[in-house]
Structure formats: structure tokens, C-alpha cells
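One structure coming up, written as C-alpha cells, with questions to follow.
For this depiction, one protein chain was excluded, whereas all remaining protein chains were kept in their positions.
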Amino acid sequence: MDPTPAASLSAHNLACERGDRLLFRRLSFTLSRAQLLLVQGGNGQGKTSLLRLLTGLGRPDEGEVRWSGESIARCRDRYHRDMAHLGHANGIKDELNPLENLRFHAVLRDRPFEPGQAVATLRRLGLSRCLDLPCRALSFGQRRRVALAALLLGGASLWVLDEPLTGLDVNAIALVEDLIREHLHAGGMVVATTHQAMNLEGVDVQRLVVGPAPVRSAESH
Amino acid sequence: MTYSAWWWAQRQSAPQKATDMVHFFSGVVLRDLTLAARRRGDWLTALFFFVMVTSLFPLSVGPEPELLQRIGPGVLWVAATLASLLSLSRLFEDDHRDGSLEQMVLSPLSTVVLVLGKATAHWLVYGIPLLLVAPLLGIQFNLPWEAIAVLVLSLLLGTPILSLLGAVGAALTLGLRGGGVLLTLLILPLYTPALIFGTGAVDGVMAGTGAEAHLSLLGAFLLVTSLVAPWVAAASLRVALE
Partner (left out) sequence: MNFFQYASPSTFYHLAGKCIPWTGWTAGILAVVGLYVGFFVAPTDFQQGEAYRIIFIHVPAAWMGMLIYLAMAFWAAVGLALNARLPFMMMRALAPTGAMLTFVSLWTGAVWGKPMWGTWWVWDARLTSTLILLFLYIGTMALWSAIEDVRRSDRAGALLTLIGVVNVPIILFSVVWWNTLHQGSTVGVTHAPKMEATMLQGLLIMTAAAWLYAITATLVRVRRIILERERKTQWVNHLLSQES
């Protein structure tokens, strides 16, 4: 069951300017199935900007991002079907409870919503006691986990995660690392930024350091 | 079935276009309605604004019935416009703040449908109450029953136009300081035809010349706006999120 063996995310000569500052240029990499791209760099050096370029929310000043060889500007809808993004903000409405949030995310991702599957996922993420509470009543870590549940149910093969471990306790961090590992083993791809150490045993990792030019391009580990 | 096998299976299902769009549209509308219901207060504030502003006019121009009848349609239309504009700057703001807007724009489904859904939900929550209260205010301004009926009908056509144009304004001014005032500045000139046709319809009925011409022009304007505004608003959203 391997629908898209050729699926890959590639960046070609990306350049990004913010205001007057050139954040990076000539940034290129290729990411294939079952690989994790770890984006590192100091604060404000352009990690989040790079991720925004990869999701298609931002437009690069130079270069392009390609999904399976095709520029994402041209196959936007198809790309968004296969890509899920988790940013600093959770994308979760405080007034709705976790299940309602997941139902809407299913609508957004154009997928059928199965309450049973959703509840099982929430339970797996340790939210079994929070199913009926509005997300306003949950802690930051719990809300993050609702967002992760949405990620899991989203059916995307590429995950773009911006600081996924921020604000999580030790158990939750281990859980996230497990989920990432599982996703990669099933043939998915992950791009993640983090300034925390991640336990990435058994995972094929590329590291990319983003900083002022010259950019060191990706090296595999 | 393992989780990974399950989600590979999910990815196989191919979407059908039209029903998906309708499903997406109704999903967005229902979500916004639910959120509005749980926030309570909001829609009432705009309604009270409408009532209070219209009540200021008899106080400032005097209570002569003929004068009030003369200015009534205009006052009610302008007040309804301002009341709607109050709430429009928040159309995308809340979703922008908690990251939901980005998730919605990153959906594989059309952003145009998204914008249409949000504008429709806005109209249902903020526009419809104005229509329901307008007859009472019409009585305050001594308008005859036929005029009140046409007033409600004209607002029925006009408030969706405002929600649609307001969506464009809200997208353009997303996250800007002073966004609400700027939005009003941008949208009001574009809205003047609706104002003219809407009040013209009520005046026409009171003068005995009939309202059909005005109402059909208003309807045509609504049609044109609903064809142009969602696209411009969707493009503006993308520009604002870059």
C-alpha cells in the first residue's frame, strides 16, 4: 500500500527577505519518504520563515519549493491535501471542545469524520477526560495535544512542524517523538524546527542550519 | 487496523468536487454560528448600536413626524451599515490570533468557498437581527407599513452586500492597527450604490413611484458583488498571511 513512491519535498535556491534583512539565500534540500528534516538555527534567523515558504503561506523572494517535482505554487490544492502544518499557535478554537475541533479539522482536510476514530486518537494522546470540555478549560499542553490529534487524523504524508515540543512536559515530548517516529516508519515525511534536543534514534535525519548567508546545505546523517 | 494502515487507506479516497464545496461551505457556516452562539454578547452589541444610533436622530433633529418620515429610510440604512461595519473588522481576527485562519487557508479546499462561508455566517449573525429590529425602528420614524416592508426587503438585499464587501476589507486590513476604522474608510465608498438604491426604494414607495426599479438594481449589485468580492477577499487573505 504505497500510493506515492515518488513523493518528495525539494527546495531550490530559496531566498527570503524580511524587511531589510536577508534571512537566507541559495537554500536547497531534498526530502524523501521516511526522512526527517531538522531545521536548526538561532532565534529570528529564519526558521519559521523557511517553514512558511515550505507550506506555501509565504512566497520566496527567489527560488521555488517543489512537491514531487512540481512547484507548489502550481499544484497548491494537491500539495495541501498531502501536507499538514502545526505552527506556534494551535489552530484550535477555545469555545469548542476537542471533538468539535476535530470535526471541523476533518471538514478542512476534506476527510470523513469518524467520531470513534477521533475519540480513540484523543484517548491515545491522554485526553480521555477532556472530551466534553471547551478547549478554553484545557492547559496549553493539552491544547497542543488536541492539535496533534488533528494532525494525526489529517491524512497528510508531509508534516511541517514549527517547534512541536514547546510547552510540553516530558511525557508529552516522548509522545510526540513516538508519533513522529511512527509517521516516518509508515513512509511519511517530517520537517521540524526545534531548539530542543530530540531523541531521534532509528530515524533518517537531515540537518539544515538556517542562518545568514552562506547557507550550509543539508547533510545526511 | 494499525494507525498507519488506516491513514494510508484514507488517502486513497478521491474527492467529488461540488458536494465537497457545499460540505465545506456548510461546515464553515455552522462552525461560525456555533462560535457566535457560545460567545453570546457580541451580536447583541451591534444590535444595540443600531437601536441607539437611530434613537439619537429624533433627539437631534426634533420629533416632527413629517421630518422623521423624510429622513427615516436614510438614517436606518446608515445606522444598519455602521452597525454591521463594527463587527466586520473581527471577521478574521479571532481565527488569525489562534492560528485557525492559517489552517483554513492551508486547506486543500477553495479559499473562495471559505470566505463565502464566513461572510454568510457574519450576515446570519449580524445582519438578520438588524432586519428583525428594523420594523420597530421604522415605526419610531413614522414610516407607513408599505415603506417598512420595503425597508426590510432592501436591507435583506443590502446587508449581504455589506458582509461580502466587508470580507474584502477585513482581509485587507487583517492584523493592522486601527483596522476597524481603516476598514470603514475602505468599504464605505464601495457600498454607496447599495445605500442609494436601498433608500431610493423606500422613498419610491412612499412617493408612490414604486420600488421595483431600485430593488432590482440592488439585486443586481448583490449579484455582481457576490461574483467579484469572494475572489478578491480570498486573494487578499493570502496576501495578508504572507
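Going by the order they are written in, the chains are A and B; count residues from 1 in each one.
Assume contacts are C-beta pairs under 8 Å (C-beta built on N, C-alpha and C of every residue); 3 or more make two chains touch, one makes a residue touch a chain.
None of these values were measured; they are calculated from a predicted model.
> Out of B:V22, B:L132 or B:V224, which is the one that touches the chain we can't see?
Considering the complete complex, B:V224 is the one touching the chain left out.
> Spell out the interface residues on chain B facing the chain that's missing from view.
Counting over the whole complex, chain B touches the hidden chain at residues 168, 172-173, 176-178, 182, 185-186, 188-190, 192-193, 196-197, 200, 203, 217, 221, 224, 228-229, 232, 235-236, 239-240, 242.
One rule holds in what follows: only the chains that are shown with their structure count from here on.
> Chain A to chain B: how many Å between their CA centres?
So the centre of chain A lies 35 Å away from the centre of chain B.
> Applying the document's contact rule, which stretches of chain B touch chain A when the two form their complex?
3-13, 15, 20, 23-24, 27-28, 31, 34-35, 38-39, 97-100, 102-110, 241-242
> Enumerate the contact residues on chain A facing chain B in the complex.
1, 3, 52, 55-59, 77-78, 80-85, 87-96, 100, 104-105, 107-112, 117, 134, 152-153, 155, 157, 182-183, 185-187
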